[in-house]
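In what follows, a single structure is set out as structure tokens and then discussed.
A protein chain is absent from this complex, but the other protein chains hold their places.
Then we have chain A:
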Amino acid sequence: MTAVSSGRKILDFSMNNAVWILLILAIGIMGLFRPSFFSVGILSNILVQATVLGLLAIAISMVILLGDINLSTVGTAGFSALTGVIAMKAGLPVPLAILVIVIMGSLIGLVNGLIVTKLRANALITTLAMNMVLQGALLAITGGSSLSNLPDSFKFVSQGRIAGFPALPLVLIVVFFLFHIIWTRTEFGRDLFAVGGNPRAAYIAGIKVDRVKIGAYVISGLLSGLAGWLLAGYMGAVTSSFGTTYEMQVIAAAVIGGVSLTGGRGSILGVLAGTLLLTVIQVGLAILGIQQTLITLAGGLMIFAAVLIDALRNLYGARRSS
């Protein structure tokens, strides 16, 4: 009897923490093949790589929590970074240029939010179109070339070091902590979950549904802009295909992290785990020396495995509660 229940407890625990267990397994396996994986250099490199993906993953999660989807996070990041860099090259001081990037991101989010709420347009198509417009504009304005030679002060956070450690992961930690607080302890955060879980009931319960939705889109855009700045600083340039490697990973990180695509369910710790898992897979495959032509395939298969485990976890949860 006790054996059964403790076995069940272990199963419960593993199911609830499947992503973290996968993350540890992934790191362990990588380390087994390449002991150098455990070096400070590589581990800190993973955190650096995870920062941009992490910000984009929260950005998309803000909208997925509503039960909508935002496919324009990467486009927003690229276009916002471009406007800031152009303004900077035109003589705007660096701090103001960074502000321009963040404001541009928020404005794009605002446009998305207004179209989806006030015009009741479908979020998937709206943000898909927005993403194409933004990436198209980026390509048109840069003419296929890159804007580089960015000043060091612009790149400070992305490439700088504090006491020998890269500064970038600090942003990751601060932002995740901040959003953990927002999601769990603020009126906006709880309203966000309520609207995602049952929008009609949220309205009847006295929540300003449209305002919460627009707020979520604006913050989604703001975070995308922030990610754009950090990525531009990290690469030292705004390229015409800016950020496209993140495109699919962003959704995967959020969903693997347990943010429900039907809305109303998710945790910031889960998003962090999803982000780290995908980054470890990505970096690990490169370090293992997998041929460049196979990396997308291998990465895709591993994400698939993670998604299947997530699906099993949901099935298991549904069976337990019924």
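Throughout what follows, contacts are C-beta pairs under 8 Å (C-beta built on N, C-alpha and C of every residue); 3 or more make two chains touch, one makes a residue touch a chain; residues count from 1.
Assume contacts and distances are computed from a predicted model.
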UniProt protein name of the chain not shown, from "Urease accessory protein UreF", "Lipocalin-like domain-containing protein", "Sugar ABC transporter ATP-binding protein" or "Citrate lyase subunit beta / citryl-CoA lyase": "Sugar ABC transporter ATP-binding protein"
Candidate in contact with the missing chain, chosen from A:Arg34, A:Arg190 or A:Arg313: A:Arg190
Touch criterion as defined above, residue of A:Pro35, A:Gly164, A:Gly206 or A:Gly289 at the omitted chain: A:Gly206
Residue ranges of chain A at the interface with the undisplayed chain: 185-188, 190-191, 193-194, 197-198, 200-208, 264-265, 321
